[in-house]
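A single protein chain has been removed from this complex, and every other one stays in its place.
Chain lettering (A and B) follows the sequence in which the chains are written, and residue indices restart at 1 in each chain.
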Amino acid sequence: MPENMIDSLKSLEQIEFEEGRSLWNDAWVRLKRNRLAMFGLWVMLFLVSISLLTPWFAPYGYEIQDLELGASGPSLAHWLGTDTLGRDLLTRLMYGGRVSLLVGFAATAVSLAVGVIWGIVAGYMGGSVDAVMMRIVDILYALPFMIFVILLMVVFGQSFLLLFLAIGLVEWLTMARIVRGQVQALRRQEFVSAAIVTGLSSAQIMRRHILPNIMGPVIVYVTLTIPAVMLFEAFLSFLGLGVQPPQSSWGVLIATGVETMEEYPWLLIFPGLALSITLFALNFLGDGLRDALDPRSASGAGGVHE
Amino acid sequence: MHRWLSRRGCTIRIIGAANNWRYLAPNCVGIIIIVFTLSGCDLGPTNVEQGNLEQILHLGNGTEPQDLDPHIVTGVTEHNIISALLEGLVGENPETLEPVPGMAEYWVVSADGREYTFFIRDQAKWSNGDPVTAQDFAWSWQRMLSPALAAEYAYQLYPIKNARAFNKGEIQSFSEVGVKAVDDKTLEVLLEHPTPYFLSLLAHYSTFPVHPPTILRFGEMDERGSAWTRPGNFVSNGPFKLKSWRLNYIIEVEKNAHYWDAETVKLAGIRFYPIDNIQTEERMFRTGALHATSTTPSEKIEVYQSKSPHLISISPYLGTYFYRFNVTRPPLDDPRVRLALSLTVDRQAIIDSVTKGGQIPAYSFTPPNTQGYFPPKSPVSYDLEHGRALLAEAGFSEGQGFPELELLYNTSDGHRRIAEAIQQMWKKGLGIDVRLVNTDWKVYLSRTNQLDYDISRAGWIGDYPDPNTFLDMMLSDGGNNRTGWRNNDYDELIERAATLTNQKERYQAFEQAEMILDREAPLLPIYTYTRVALRDPSVKNWFPNILDHHPYKYVYLQSD
Partner (left out) sequence: MSKLVLARILQGIPVLLIVVTATFFLVRAAPGGPFDAERSLPAEVVKNLEKRYNLDAPVLHQYVDYLGNLVRGDFGPSFRYPNRSVTELIRTGMPITFELAFYAIVVAVVVGVMSGLIAAVRPNSLQDYLPMSLAMTGICLPAFLLGPILVLIFGIWLEWLPVSGWGYSPGDKILPSVTLGSAYAAYIARLTRAGMLEVLSQDFIRTARAKGLSMPGVVFRHALRGGLAPVVAFSGPAVAGLLTGSFVVETIFQIPGLGRFYVQAAFNRDYTMIMGTTILLSCLIVILNIVVDILAVWMNPRLRKVR
């Protein structure tokens, strides 16, 4: 390794230390310049604040029925119509959003944290550590998940914490595999070897050099995972985990809306729209974040090899 | 440090190359469209059109049957197929379900109602040409009652003398059981008590004969799950024989030329489709893939009723939808609380707005007009005032201090919506909170069996048209009681009814028992089931009846 390269690496470290805050500032500046990403951010903020304020804003109670009215299309009294038990869909969508967003973000956060750490360590350490860690992932993939969930419910009872756990348990596996694949490729690159030569510890290298370089696929996968988790929650409520009626979630509303899509299309369209808007906003935001955090596009940082 | 420059340079060049790529997207779409149009040009005649020409009936049939062994299976889907393949001593009138001669040409009943002698017709043959004999029946019933076979429906034969003891292994010799083949064509049966519905039992598949040599060719007499039920092996004595069996897909039967009444049989064959998803079944019906469905999604009922009423039929069904109370848990151990809960359920509203299938509001457990039996007037009706008063009497005025109860049901959209409606009725009517808990089917069963619930959803379908099939469920030690409710007077009345020959006296005993049940309210009856099915008008001689049995020997297809 040429002398000057090590020097430049050291200076790079200094830059990071000295300008740690300005790096984030830079990213934020870049993100702000991305109109689509900002749009996504505002939409997400809007959805989250609606969810927080729902109990004060909701036009009706989510459980209040009007059996005689039954399913009715959008009207002045019920902007988005009512479901088969005559409950206001807008209200149920708002309350459902609380559940779905909470589950989506919390469970994804669990899977993100576990999956990324697991993947980086396995991919970076390689050898037998990698083998053991990845075989554990294989085992968890293969276990019959439904039986597992049913058992967990017997032991711990029905709770939201268990819901996050059950979803996180599944979702981190693919995340770990993707991250590991990326890390394996990165590890062979010169700048990592260079970092090793400078005497940085493995943990430092993983955090400072590996993590920033895998953000792209990770962010994309996270933005895919959030809606997938929201839909997955609908499956878990089939097993009795997840929201209990008369509460609802977007996933459950969509799953039940499918069955009546010919008769009462609004029961599918509006929850579907809510999920789509979330997904699009998240993806715009995710792409913007990816670009903003890209170490190579940051002035001076990264990309010293060649 | 010139990375940012390089990136920008690259981007510019990509734009230049992009022209080549633009063609790809439309091409992909184009290929997909071509594939769709090519394959979708001609779908040919539908199953219904083709079937009407060839007299092949296409039926939606719930789930994949467990097996086709009449002594092992327990479900409705299995019944539908087995009733095409096998025939018991008696058959059923397709309209009234009254016993009609089947394998037995005629029978004689002794004056005390305990001895039956069946005379098997000479023309009765198995599909391989062997004659059907009285010994075949005795052998089949011995098989059914063998402890090692572990037949779930063995209790259907319990009215026969010593059948229960033999099935439980208390006696070893089958000769002590009240079944005897006097000669090839004469079968004598001795009952424990006179059992007025005994002939109806003989129309149930659990009492159907099986072909002994075939069973023995593939295993022991009491062996479960041998290969004898496979196509090519199955020897049947009914109007049809087994042609093919593709798991989770189609079971096909074709006309049996050796059937004694083959002249009556018009259908050349039947195809049974196990369809788990009721929306799929409805779509298959709509596109002409099925002649009839096994059920109808509730949201589709109104659509069919208004747009094509000739395709939908609603008929009463011998079953009750109800809730169980766990009477071992306070406050449900107080009959006043149970009655208060029952009084505040608006059954008519549930039927009109939720189930929509023309069900009948139920205030007693036994469905009205069960073989001429009507339950006595129940103290329960929809009466909010009375309900509130009773709850106050029990110490929960306005629902004050009433604990939050759990309502358990197995996951299903229909159960959920009923539970949600009732939850609101109790909240509004009594001011009490109930938590809904749904689980998968097996967890639900295990929890109700262990009395690990407060209130649970349930349904009960009669095995035979007689009040006994409902009321003996609530015997103190009945395996299906599952409420913890015990009442000695009730038990005595049901046991007394079993010994009576006179139908009027029997029904009086049942009425008294039912009155106890109404008063004590361990159950909350909600509605009497109906069968809501879609059926093509080309299906003829298919009559509605309370067991939803449709002997296929009479059915034929004719497009108008």
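Structural remarks
Here is the rule we use: a residue touches a chain if its C-beta (ideal position, glycine included) is under 8 Å from a C-beta of that chain, and two chains touch if they have at least 3 such contacts.
If you're wondering where the values come from, they're calculated on a predicted model, not measured in any experiment.
Considering the whole complex, the residue from B:248, B:348, B:476 or B:503 that touches the absent chain is B:248.
Touching the missing chain, out of A:28, A:141 or A:156, is residue A:141.
Which of A:27, A:89, A:120 or A:254 touches the hidden chain is settled by the complete complex: it is A:254.
Check B:86, B:154 or B:235 against the missing chain and you find that the one touching it is B:154.
Although one chain is not displayed, subunit A still touches it through residues 36, 126, 131, 134-135, 138-139, 141-144, 146-148, 150-151, 154, 173-174, 177-178, 180-182, 184-185, 188-189, 216-217, 219-221, 223-224, 227-228, 231, 254-255, 258, 261-262, 268, 272, 275-276, 279-280, 283, 290, 294, 296-297, 303, 305-306.
The chain not shown here touches subunit B at positions 3, 6-7, 9-11, 13-18, 20-22, 24-25, 28, 35-37, 39-41, 43-44, 64, 66-67, 69, 72, 74, 147-152, 154-155, 167-169, 224-227, 229-230, 246-249, 273, 275-277, 279-280, 283-284, 286-287, 289, 440-447, 449, 459, 479-480, 482.
The rule is short, and it goes like this: only the chains that are shown with their structure count from here on.
Rounded to a whole number, the gap between the C-alpha centres of subunit A and subunit B is 44 angstrom. By the touch rule above, subunit B contacts subunit A in their complex via residues 1, 3-4, 7, 279, 297, 299-300, 302-303, 349-350, 352-354, 411, 413, 416-417, 419-421, 423-424, 427, 435-440, 443.
Every residue of subunit A that touches subunit B in the complex is listed here, in rising order: 63-65, 67-68, 70, 84-86, 150, 153-154, 158, 237-240, 244-246, 256, 259-260, 262-264, 296-297, 299-300, 302-304.
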